[in-house]
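Okay, here's the structure, questions in a sec.
Now for subunit A:
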Amino acid sequence: MEKRLFLRGNHALAIGAIKAGCRFYFGYPITPQNDIPEFFSKQMVKVEGCFIQAESEVASINMILGASAAGARAMTSSSSPGLSLMQEGLSYLAGSELPAVVVNINRSGPGLGGISASQGDYFQATRGGGHGDYRTLVLAPSSVQEMHDLTLLAFDLADKYRNPVIILADAVLGQIQETMVDRPYQPLELPPKDWILAGASGRDPRLIKSLYLKEGEMERHNWKLFEKYQRMKREDVRHENYLEEEAELIIVSFGTAARVAKSAIRLARAEGLKVGLFRPITLFPFPEKALFDLSQRVKRFLTIEMNTGQMVEDVKLSVARDADVHFYGHAPGSPPAPEELLNALKKVY
Partner candidate 1 sequence: MYHEIIMSGVGGQGIMVIGSLLAQAAFMENLNVTYTPIYGVEKRGGHADCTVVISSEEIGSPIVDSPQSCIIMSRPSLGKYGPRVKPGGFLLLNSSFVDPLEVRRKDLDILSVPALEIAQTLGNDRLSNMVIIGAFVEKTRVVSLDTLAAALSQIFEEHYHHLLPANAAAISKGAEYARNSFHQ
Partner candidate 2 sequence: MGKIIINRERCKACAFCASVCPKKLIFFSQEVNSQGFYPVEIRTEDECTGCALCAETCPDVAIEVWR
């Protein structure tokens, strides 16, 4: 049943979405993620799905809201400025407890920025991004395989929690082609969708909303959402350790930066430096407990990000008090090379 494929990250992601049963894609063109909508515009017809090139990212995310309210698996993809426009909708999705999968092929900013790969949207993705007290699950793939696998997972987690899930990747992960093993999709066991709108036939009318005006209602709703985020922390935290045994220094890095860090670590090991990697796969919930446990025996950490310092705050909050956390930022332009990171880690080793 397993099949080896050679394909680019964005296609691996889109194939994963269709495999997960996503039949509704709404999106607006923006570089560098256009091969995702282009792929869906071709493929959705073949699976009797629906592709709409919306008039804006604002409209895309709200079309998702509608399709999701109808019980369908729906997704959109965009890149940073587009995500800014979607924040209103994401807040409504979270407030209305609707599942959705939103892909951010992170480009550089602020403003129009540039099309080069960046991890500058870490805060936006992990802190909710829109108004109000909410979180989105954030998955950070680091390979073409994960672009595919985490997309399948994203749809399941979105349904499990009735919450938007963000896949935070970048142009490198979207454009690289590599080997991927295509396995059959085994969905999580999910609760029945007993909340969807389809017309009040043989039942009381249902309502999808995020407005709570009655006494105490809003507060209760916020604590209910909070409990959901706590449950995510208990049940759906993911990370990867790489060569972390007997390490003197742990690099904490995600996505493309983590890939480059792996090569830098290999170079370091070849020179006899004991360096390992801790790679968060879920950025929210952040793997704080696993990182804390690691910091009981390793006391030196170097956070490497393709920004000027965002995840490093979560790293600092997670590790034991007596652990040192250093930061190396590779601001956007071209992604860092392994040799650059090797030099950076030597400075703090």
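In the analysis below, a contact is a pair of C-beta atoms (placed from the backbone, for glycine too) under 8 Å apart; a residue touches a chain by one contact, two chains touch by 3 or more; residues count from 1.
For anyone wondering why these and not others, all candidates are chains of the complex that A comes from, given by their letters.
These numbers come from a predicted model, not from an experiment.
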Legend entry - Touching candidate - 1 or 2 - for subunit A as found in this complex: 1
Legend entry - Footprint of candidate 1 on subunit A - complex, ascending: 4, 6, 172, 175-179, 256, 259-266, 334-340
